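The other protein chains are all here in position, but one chain of the complex has been omitted.
Chains: A and B, in written order; residue numbering restarts at 1 for each.
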Amino acid sequence: MSKKEWPLWEVFIRGQHGLNHRHVGSLHAPDAEMAINHARDVYTRRKEGVSIWVVPSAQITASAPSEKGALFDPAESKVYRHPTFYDIPDEVGHM
Amino acid sequence: MVALDLDRQTLFDWLLRLGDNALILGHRTSEWCGHGPVLEEDIALANTALDLIGHCQMWYTLAAEIEGKARTADNLAYLRDAIQFKNVKLVELPNGDMGQTIMREFLFDAFHFELLTALTGSTDPKVAEIAAKAVKEVAYQLDRSSDLVVRLGDGTEESHRRMQAALDYLWPYVGEMFVADATDDALAEAGIAPRLAEIQTKWEAIVTDTLEEATLTRPDRRPDVHTGGKQGRHTEHLGYILAEMQFLQRAYPGAEW
């Protein structure tokens, strides 16, 4: 096992026509530049025109649990390629 | 067999070189899926493989159109034997460790990127169109592979040793990318493709800078020891690659998948 684990980063993405950066998840990387590259590969599958922020998870300050309200929204738009040319006949039912 | 117009045959062969490089390198890269050193890298390598396979489809489709014998991209990928493949030997070499894989990719990416950039100005609009689509992805591939070469070269003693070993092993294969033959000359004369010597100059600049930053030593050996891939004379590795890749189509001729 590696003695030194890569730190955890939180990833925020603003889509090409988006208004804000949204939290999409986290990943491990040895530094900020690689975190950006990994984020591009993992969370955008290299789509163009997206803006990526990465922050070391340890740097995030969260509100106290007694305050209600989700800190992180569920990811809204899919960022992975979805071949949608599958023709599933209606008789087969929902898939 | 009706002999094609020489220009068409030449263009066809040249397009196969582009498609075959993309397919074979994409195929090799895809071997890592599920076996990468870290999850994020597994995903990144798969992206690279997907990009390259996408490129080969574009080149093969155009090649088949030029050939005019109603072959499809799949026919070209799955029904030619090694002697008909025109990729450079560099891309068919085994993955080895991640060092060998990344170094191989970097050395090819630097060439591929410069070539595609030049091709966006091709006198053939279809070639220019494909190049324009592909070059963005290859720019990212080069960014990534060169960055990893630097990081691993200037990492630990062991990562440095492995990158140097990879460089030493692969160096004698890089020259082939720039050895121009009659096909390359004809394409350059037609303005469809650049002179390989120009691409080589640009490649040299990228490679020199990157190796220096990576604290790696440029091998003191001829880079063009191993050639012939573009003419269909390959290493022993390609036969095995194709046997695996083409098995289903060969075992079940005519079946649809």
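Descriptive notes on the structure:
In the analysis below, a contact is a pair of C-beta atoms (placed from the backbone, for glycine too) under 8 Å apart; a residue touches a chain by one contact, two chains touch by 3 or more.
Here is the rule we go by: contacts and distances are computed from a predicted model.
Going by its UniProt record, the hidden chain of the complex is named "Ring-1,2-phenylacetyl-CoA epoxidase subunit PaaA" among "Cytochrome ubiquinol oxidase subunit I", "Aspartyl/glutamyl-tRNA(Asn/Gln) amidotransferase subunit B", "Carbohydrate ABC transporter permease" or "Ring-1,2-phenylacetyl-CoA epoxidase subunit PaaA". Residue in contact with the omitted chain (choice from B:Met98, B:Ala193, B:Val207 or B:Leu238): B:Met98.
Only one residue in the set B:Asp220, B:Glu236 or B:Glu256 touches the chain that does not appear here, and it is B:Glu256. Taking the whole complex into account, chain B touches the unshown chain at residues 27, 30-31, 33-43, 46-47, 49-50, 53-54, 56-57, 60, 73-74, 77-78, 97-99, 150-152, 154-156, 158-160, 162, 244-245, 247-249, 252, 254-257.
Although one chain is not drawn, its touching partners on chain A can still be listed: residues 1-6, 8, 25-28, 30-31, 34, 42, 62, 65, 70-72, 74-75, 78, 80-84, 86-89, 91-95.
The rule is short, and it goes like this: only the chains that are shown with their structure count from here on.
Our note on geometry: chain A versus chain B, Cα centroid distance of 31 Å, whole angstroms. On the chain A side of its complex with chain B, the touching residues are 6, 27-29, 33-34, 37-38, 40-42, 45-46, 48. Against chain A, in their complex, chain B makes its touches with residues 38-40, 43-44, 47, 51, 136-137, 140, 144, 147, 151.
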